[in-house]
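Removed from the display is one protein chain of the complex; every other protein chain stays in position.
Here is chain A:
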Amino acid sequence: MLQKIYDWVDERLDITPLWRDVADHEVPEHVNPAHHFSAFVYCFGGLTFFITVIQILSGMFLTMYYVPDIVNAWESVYYLQNEVAFGVIVRGMHHWGASLVIVMMFLHTLRVFFQGAYKKPRELNWVVGVLIFFVMLGLGFTGYLLPWDMKALFATKVGIEIAMTIPVVGPIAKTFLAGGEIIGAQTLTRFFAIHVFFLPAALLGLMGAHFLMIRKQGISGPL
């Protein structure tokens, strides 16, 4: 039955080459922990992607309850944490995932760096990877404000004050992020929009480019 459905679609759309391009590729011996245990260092990139998927899924569920305004934001998070079934798990996964993704990405970066895997012809993929790192830090910074509790507000105040010291760009960045003079209602909605729409869009685009390049070039050879 499934095969028949597949054939029916495949006859019309010729999907076999599409998914074969994505999924059908060789895994060389030197990256396979089944053959060389030390190859576990190649797991970190995949785990970064895995946590990113969890972050997107848990974030989607969090927005079902979260209200991005200064009157209700904290109350909605408190409700989510204490009243909603499994709310504490979903918020916990998003909270810890934010830290774990930084750790995994850091280890992945170190692996690529110390193996010299960023060298020709993979320069562009390294640059895109560093951009992903910055986007992740941006997601961490904007997400920290959203619960609208004490540490969120004051850490963001300090962060924006630090950004203000940068000449020319600083004040522009402040206006863009805070939406005015004070860290308040406008700031929260802006951080919400940046955290939920702008940065994830950038992240998905960059990750698409990252994966496209690795599929095109293949993984770097053994040292």
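Please note the rule applied: a residue touches a chain if its C-beta (ideal position, glycine included) is under 8 Å from a C-beta of that chain, and two chains touch if they have at least 3 such contacts; residues count from 1.
The working rule: contacts and distances are computed from a predicted model.
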TODO: Assuming one chain is omitted from the figure, identify its UniProt name from "Menaquinol:cytochrome c reductase cytochrome c subunit", "GDP-mannose 4,6-dehydratase", "Multisubunit potassium/proton antiporter PhaC subunit" or "ABC transporter permease".
DONE: "Menaquinol:cytochrome c reductase cytochrome c subunit"
Task: Residue touching the undisplayed chain, where the options are A:28, A:179 or A:200 - done: A:28
Open item on the list: Could you pull out which residues of chain A are in touch with the chain that's been left out?
Closed with: 10-14, 16-17, 23-30, 32-35, 43, 46-47, 50-51, 54, 70, 74-75, 77-78, 81, 88-89, 91-100, 102, 110, 113-120, 122-123, 126-127, 130-131, 134, 137, 140-141, 144, 147-155, 157-159, 162-163, 165-167, 182-184, 220, 223
